[in-house]
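A protein chain is absent from this complex, but the other protein chains hold their places.
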Amino acid sequence: MTSLIIVSVLAVAVLYLGLFKYKTALLPVSVTGLLAAAAMAAMDWDLEKMYFSEMMLFDNYAVAFSILLILTTLLIFGLSRNYFEKISNNVAEYYALMLFALAGGVVMVSFHNLAMLFIGIEILSISLYVLAGIRRKDPASNEASLKYFLMGAFATGFLLFGTALIYGATGSFNLAAIASSGAFESALFRAGVLLMMVGLSFKVSVAPFHTWTPDVYEGSPGLIAMFMATVVKTAGFAAFLRLFLMAFAEASAFWAITVAILCILTLFAGNITAVFQDRFKRLLAWSSVSHAGYLLLAILAVGFSASSAVLVYTIAYSLASVAAFGIMILVSRARGNDHLDSFNGLARTNPFLAFTLTLAVCSLAGIPLTAGFFGKFYVFKVALAQGYTWLVVLAVINAMIGIYYYFKVIIAMYMKENANAVAIQLNPGFRLVLSIVVFLIFLFGIFPGLIANIL
Amino acid sequence: MLLQSSASSYLPILIQGIMALAFVGITMVITHLVGPKRRTIDKLTPFESGISSVGNARSPFSIKYFLVAILFVLFDVEVIFMYPWAVNFRELGGKGMIEMFVFMGMLLLGFFYVIRKGALDWEK
Partner (left out) sequence: MSHFLIVGAALFSIGLYTVFSRKNAILVLIGIEFMLNAAILNLVAFGRYDRIDNEGQVFAIFAIVLAAATVAVALAIIINVYKQYKTIDPDKIKDMKY
């Protein structure tokens, strides 16, 4: 709880720092504040405390995901030095909005009442609508913002209507009360669950509600797309799982088949479309859709180990995405675009970048010795334990398709030559963050027990 | 405790609604029939405080107005949180008072931000 307060106050403080023109203090203050927030979140470990008449519950699930969200934001802030200054005058607003979005994310992973879920999602989304369109003079950014807004607000309508129906069927917004209400057979409840599922699917870009994803990712500034792919997706899935685990688990016989269908659709839509992309940012956007499919597998297998599998997967996915988007930003800035050809010869000019990107896409593809392998491994394991063998088979086929398109960029970097390529300059922030990411991907890839047994 | 209500308990409201509509309809018809009619050009032009009307009323207006209006809506809507608080003022006691002050403080921070940014600066 303290961490949530710190994040919110930090956001306001950063806003005021910008107002009084202390631009150099923005980054140090944000980083210090986030570290403090992560530390305070860790202090809540094993306390299982309820806050505000059972509105929020800071159990280990909430703490683990809060820390993950905060640390991912920290990594993104590490990359953001001199980035926002180039595209906008309102640097403080960037930081403040990202912190507000983070506060929304923390609420989303710690809610114990549908009201807090709704408020958390709205805080996160409204900040992001603005962030997507913050490059005010850039048409693509405006388009991204408008699309994201229309889709997001539309999804909110579904979510709110679903919430209302569930409230009608069970008489409460409290997750525990919903779970013990025994109203799972009523039509009202079922309609409510389906509507909430649709709303959440929009937010985490699950097919067939994923159509906004590539356009929004492409139009938004690179770091914001990175934020969407990591923090927002993690928060969205943590909220999705928490809701279905704590409130709807008893009714799983009813919604499981729907989730299974969404899962297949998402996997195939994401992976097959990604094959045909020749721009790296769009490829990453489609791959983020496909990763939503793998994560749905874990939600399908509600149970104690599902949260652990989702945690491992989101950690691996966030780390790899930070590296992939970060290098995408560097390359597109140095070479003018993010076309796959721009990566040609990167291994010769910047061996470190090429190595990091290779590791990142291997982790995204799920190659052994990287964190991503164990992410997929645990997700498949919990799905198999629940008897979804056919689904896991389909998922493995998709993982192979994934390997194909992820390796296109590796081939571009190592096999193809670019005569007039010059080395890309790295600032210290990038160097530090990418080194940390490389270290962690290896660490969790070799010792998965470090994160697999947290929850 | 749940108040029992059925379709019949809405009957008074229905009657009232019919009465209201009927009153409007009847007065309109009667004034139309009874009143004298003098149609002149002056009478048919829209009345704008004695000044002859200029242009279409649906013309675009300044964006500045939009900003002020939207900020007004935001701060205005936040006030609804004060109604439930005011109703339960005694039960909530000192703690509720502090929480409301925190809430108002946050709103004020936003308000100062708006002022400093010059969003309410009409002349700019």
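A and B label the chains in the order they appear, each numbered from 1.
Keep this in mind: a contact is a pair of C-beta atoms (placed from the backbone, for glycine too) under 8 Å apart; a residue touches a chain by one contact, two chains touch by 3 or more.
Values in this document were obtained by computation on a predicted structure and should not be read as measured data.
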item	value
Candidates A:2, A:60 or A:142 - the one touching the absent chain	A:142
Residue in contact with the excluded chain [from A:44, A:59, A:93 or A:122]	A:122
Contacts of subunit B with the absent chain, listed as residue ranges	1-3, 63, 66, 70-71, 73-74, 77-78, 80-81, 84
Residue ranges of subunit A at the interface with the undisplayed chain	114-115, 118-119, 122, 126, 129-130, 133, 136-137, 139-140, 142-143, 145-147, 149-150, 153-154, 156-158, 160-161, 163-165, 167-168, 171-173, 215, 218-219
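Everything that follows uses one rule, which is that only the chains that are shown with their structure count from here on.
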item	value
Subunit A-subunit B separation of Cα centroids, rounded to whole Å	41
For the subunit A and subunit B complex, residues of the former touching the latter	12, 15-16, 19
Subunit A contact footprint on subunit B (complex, rising order)	106, 109, 113, 116-117
